[in-house]
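Moving on to chain A:
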Amino acid sequence: MSSTGMKLMEGSEAMAEASIAAGCKFFAGYPMTPFTELLEHFAKRLPEEGGVCINAESELEAAGMVWGALSTGARAATGSTGQGLSLMQETFSEITLAELPLVIFNMARGQQDYYQSTRGGGHGDYRHIVLAPMDIGEAVQLTQLAFHLADKWRNPVLVYGDYLIAHIQEAVDIARVDFDEPLPAKDWAVDGSLGGSGRSRLVSSLGFAKAGQPSPGIERHLRAMAEKFAAIEASEIRVETGGLDDAETVIVAFGSPGKFVRYVVAQLRAEGEKIGYVRPITLWPFPYETIAAAAEGAERVGVFELCAGQMIDDVRLGVLGRAPVTGIGGISTDGSGFGVGPLLDAELIRERVLALHRGAPLPPLPDNERML
Partner candidate 1 sequence: MSTVKSKGTVTIAVETCKGCELCIPACPPAVLTMSSTVNHLGYHYPELADGCTGCAACLLICPDFVFEVFREARSPAAGAAT
Partner candidate 2 sequence: MKLVGQQKPELLLTETHHMCPGCGEPLALRGYLEAIQELGLSQRAIAVAGIGCYTSFSMTTDVDLVQALHGRAPSVATGVKRMLPDSIVFTVQGDGDMVNEGLQEVLHTAARGEAVTCILLNNGVFGETGGHMTATSVIGQRTKNTLDGRDADYHGYPILIGDLLAQLQGAAYVARGSVHNAGAVARTKRMFKRAFQTQMDGGFSFVEVLTMCPTGWFIPTSEGPDYMSATLGEVHIMGELKVDGVVKSTDELHEENVRKAAEMEQALARGGIDT
């Protein structure tokens, strides 16, 4: 681990620096708030580090370019907000089925992209590992983990950030994290050198190999992919919990809101309220068993997310009827639509958690339309 010491950094810069520390050599992206600053930092810093950052003409080009870079075995990433990632989904599907180790940054607008991230907007039988940091410090760690897991599983990993993580500053230490785990050789990468040998390489999503080489074919390829996803589900779940032991009320939240919920729950615990929390760090694979265990002795489960209710589906799948599940978050944009909105307020979250805990009606959501 090589430490550079603590430094005050904007989240976007910290994530770009963490990527470079992880050996990322290629980035392509198209500006879009609140992702833009991440692109800016890559554009400035990657060339200084011997890498390449291309200001792609659109998200389609960005996704295609990173596909090519990954095919050479380089560590490479792209990103956008959910809207831009929608445009990239076709390519993400193919990259996943071609088993290329892509890292994707979604600097999302609120938490509207839970479905997109965990279910995918593209075609085919596939999954992306989704890491959801709660703050910049964790984003630095999870960014490096993303590159590691992508290579380990030959599968895309998405880092789910937001406006807050992209734009606030924290003191962080960008130290390269050494993961104590060997990575598979990239013996599938193209470099052109095997042309004419009869052993040239083919990077394909279809499970085909060059004539004369062992080729699984599409059906066996897709079955092997399904087995890989099952293995990831069995071994890569990351989750943080607190105060669950005798909790009557369990609150589930991820990302920046997860940090707010953690703070509120700690406050209420100190006041003697039997409330605990579950913060999924991997959104896929989702910590269903942790949710199930937390719900086992609880009387109610609340889900705080900044959308109309997406993760709540997974929470219900984990709870499986053990306790009633209620959404206590909601649509929350600032007037510009770019941010995380007025719901991201510890006092307000506290009111909603306490209302659920006491069986009282949820207070109305703040009206933010005045800003438009």
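How were these picked? Simply put, all candidates are chains of the complex that A comes from, given by their letters.
A few notes on this one:
Just so we're on the same page, contacts are C-beta pairs under 8 Å (C-beta built on N, C-alpha and C of every residue); 3 or more make two chains touch, one makes a residue touch a chain; residues count from 1.
Predicted model only: the values in this text are computed from it and were never measured.
In the assembled complex, chain A touches candidate 2, while the other choices in 1 or 2 stay out of touch. Against candidate 2, the residues of chain A that register as touching in their complex are 25-26, 28, 52, 54, 56-58, 60-72, 74, 76, 90-91, 94, 98, 190-198, 200-206, 208-212, 215.
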